[in-house]
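A protein chain is absent from this complex, but the other protein chains hold their places.
Per-chain numbering from 1; labels A and B assigned in written order.
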Amino acid sequence: MASINLRALAPIGVFFLLCIVIAIFSPNFLSVSNAIRILNASAIPVVLVMGATFVILMGSIDLSIEGIVALCAVVTASLVLNDTTAANLGMWAIPFAVLTGGMVGAINGATHVYLRVPSFMATLGIGFVCLGIATAALGGFPVRIADRGFRALTLGRTLGLPNGIWVATAAVLVALVIQERTRLGRYVFAIGTDEVTARQSGVPVERIRILVFVLAGLFSGMAGVMAAAQLGQGHALIASGRLFTTITAVVVGGTALSGGVGSVLNSVVGVLIVVVLTNGMVLMGVPPFVQQGVQGFLIIVAVSIALDRRQLEFVK
Amino acid sequence: MKTVLELRNVTKEFPGVRALDSVNLHVGRNEVVGLIGENGAGKSTLVKILAGIHRINEGEMLFEGKPTSFRSPRDAFNHGLAMVFQEQSIIQTLTVAENIFLGREQEFLRFGIIDKRSMNSAAKVELAKVHLNCEPSEKCSKLDFAARQMVEIAKALSLDGRLDSDIVILLDEPTSVLERREINLLFEIIGELKAKASIIFISHRLDEVLEVSDRIYVLRDGAVVHETASADASITGLHEHMVGRQLDHEYYRENKQRSSFGDPVLSVRDLTIDGELRNLSVDLAAGEILGLAGVVGSGREAFARCLGGLMLPSSGEILIDGKPVKLNQPNQAVDSGFGFVPSERKSEGIVSGLSVAENMTLAAGKRFSRFGFIRFDRERTECQHWIKRLQIRTPSVKTPMQSLSGGNQQKVVLSKWQIVGSKVAVLDHPTRGIDVGAKEDVYELIREMADQGIAIVLLGDTLEEVIGLSNRILVLRDGEVSAQFDAPAGAKPDQLDLISNMV
Partner (left out) sequence: MTEKHKQFIRNLVPIFTLLILVFGIAAYEPGFLRPRNLMTVTADTMTLFLMASGATLVIMLGSIDLSIQAIASMTSCIVAAMLPMFGGTALLFALAAGAAAGILSGLVVNYLRIPSFVATLAIGGIMTSVAFWASNERSIYISDEDKLVWLNWATGTTAGIDHEVVVGLAVLAVLSVILSLTRFGRLVRAVGSQERAVVASGINVNGVKFFAFVISGFMAGLAGLVMAARLGSGSPTLASEFLLPAIACIIVGGTAITGGVGSIWKTFVGALIIAVVRIGMTFVGVTVFAQQIVFGLVLVLAVAMTIDRTKVSVVK
């Protein structure tokens, strides 16, 4: 039993070890301003992993993250004061964009459940549909945001910290309550551990699966809003690389791809590990293109450590 | 006494098999009813009908006097019929309290948020009923097997006070993995439960059924053959009702049973598989049929899978023709001369997407290919030979395996190992799920294989089958050999002798 606890604590250990190593090579790392920079860079990934963690806890996967983020960023940018459309909804654009994400999530879930298509295929296809819509709607051009009030969502500061950090913190709290204190959260664990038993115990498996994809869509939608506010524009490529970072963070945090084991808090640690690693590589002068390779390597290492091989007789 | 649950003339048929034949059975309020029978007697079909997994063909089920048909195990549960299966329905990653109230969180919801404190204290009440002293907030993965079983019973008891109807708790082989101390505790709890619920107790351990039940039903060949109050029953009496018919010598081709064998082929020395089997030693000669008898969990399945290379031995030695062999992988087992016919034919025996010929030569691929290219002519000739010899009914060698009947599929599996030239055939329930006529063909085939000098390890579907076919029988109990019987034609051991060493 001790080994399980060890496993749960391992990501935190890795995080501190990483910080120590980077601090030795690059003394600039341990400064308040760099810490805030790291937290700020973590804000969008943290919001993304909240949704992705639920999906993965259920034993499924969501490959449509980039598509939803891009689509929602474009929706946001087109609804606030901008250079392309006549709209000027200000902060009211946020619920529209987030709901768009939730809707795509519902389509993901419904396709997966009712057509009985494995989630990685359903979300791969629908993710591309979203990217296509984001591209086609703008003919490949970006929408520039002119609404300063809206951009304060990530650029402004409250109590000395960038607002993005507060938004991400709120997202974590919401996710934590859902995970620990709602039926949805507990059913996710039940389905991820043993779907057949969960169904026999009266868990409405289909409805929960769809709801979880909706939840993931909502979080991805919020991340799209934040990305638009951060970069001051919405375009189809705004999210490229996000999927990779998200999945890396979730698995590095210790949530098992086989489902049932993990937590949104683990994923927060996972994001911090990935972001600190990126930050450290930049500080140490490692070229940025190496990052994707390093993340790929991290995924393999993390998954191979976390996988419970006794459960998997065959690997497809 | 008020009758809570009743089955009237319940019949259940599967294609080609009548699993239950007008079964009549009733359970009274606050009564413990024992249900016994051999493998294949119809116990599991009966349980599945009660659980709402199978539908009744004829007859009816009454719950509290009203005709009822449950749609699912959950539906049965919500009506007051709770089951505790051997394969537990506990979700290990959830807490004890969450498992007890899984799917019924409604009463603890405050504005959509689960009130954990009230859920945990409600769970505490249920845990007290089964004398389980653990924290409701504990994850179930931290409990041992016996404790998880108690959580399941607590889950069933939580219906008490939440339902207006009576409660029936079905315990399916609850003692098979428990220690004696835990069994005593379970029986104590059952004694207390009687005040609150009716209980159906299914077990293969007759002494336990006698000890705990008020009344006992004996099932055989899908029918209730005996009903008795426990006070009037004895273990030997129950045995006789379970076993019933005399051995049919003709059926098992006893006249073709060999009495002389070739050289020793297989030697097993002190084979141990952790948690499954301890220090098994046995020798087997060419042409000899060794039967293995034992209940589920006795270690005989583990032994068979080990010989097939599908389960790792912990210690001990396996020798073929006097030379030690390694069986860490199935390919090592095949190369060493073992041919394993698994009990799960559909998932492990055949490749349903491939043709008959492709299945037949699957294990002997190298013989039918040159530089990696398949020699189709040679393959077709060989397969046609075996189809004729084993009278496999198939339109052609190219027919997809899935369109053959179960019996013909099994013949293909048996031919696969004859084509390879296996020295030892390990037959794990070779007649499971095939119809009566095909069974006889398989028996004939087993005799022929013995005549060819193949040493055979047989795990029969029934005790009768093991006795009828084998030259020698090993009885296993709790992972150890408990007895050994010679079974020459005309002087077969009695089933009761075997059973008394099995349990």
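Here, a residue touches a chain if its C-beta (ideal position, glycine included) is under 8 Å from a C-beta of that chain, and two chains touch if they have at least 3 such contacts.
Just so you know, these numbers come straight off a predicted model, no measurement behind them.
Considering the intact complex, the chain excluded from display touches A, B.
Looking at A:Pro11, A:Pro45 or A:Gly59, the residue that reaches the missing chain in the full complex is A:Gly59. Residue in contact with the omitted chain (choice from B:Gly222, B:Gly349, B:Gly433 or B:Gly468): B:Gly349. Which of B:Thr3, B:Ser230 or B:Ser369 touches the hidden chain is settled by the complete complex: it is B:Ser369.
In the complete complex, the residue from A:Ile133, A:Leu176 or A:Leu231 that touches the missing chain is A:Ile133.
Taking the complete complex into account, residues 308-310, 329-335, 340, 342, 344, 347-354, 358, 362-363, 365-366, 368-369, 372-374, 400, 402-403, 416 of subunit B touch the chain not shown. In the full complex, subunit A touches the hidden chain at residues 58-61, 111-112, 115-122, 124-133, 135-136, 139-140, 195-196, 244, 247, 251, 257, 259, 287, 289-297, 299-300, 303-304, 307, 309, 312-316.
Going forward, only the chains that are shown with their structure count from here on.
Spacing of subunit A relative to subunit B, judged by their CA centroids, is 45 angstrom. The residues of subunit A lying in touch with subunit B in their complex are 1, 4, 177, 181-183, 186, 189-190, 192-194, 197-198, 200-203, 260-261.
Remark: subunit B residues 72-74, 77-78, 89-94, 98, 102-105, 109, 112-114, 116, 141-142 touch subunit A in the complex.
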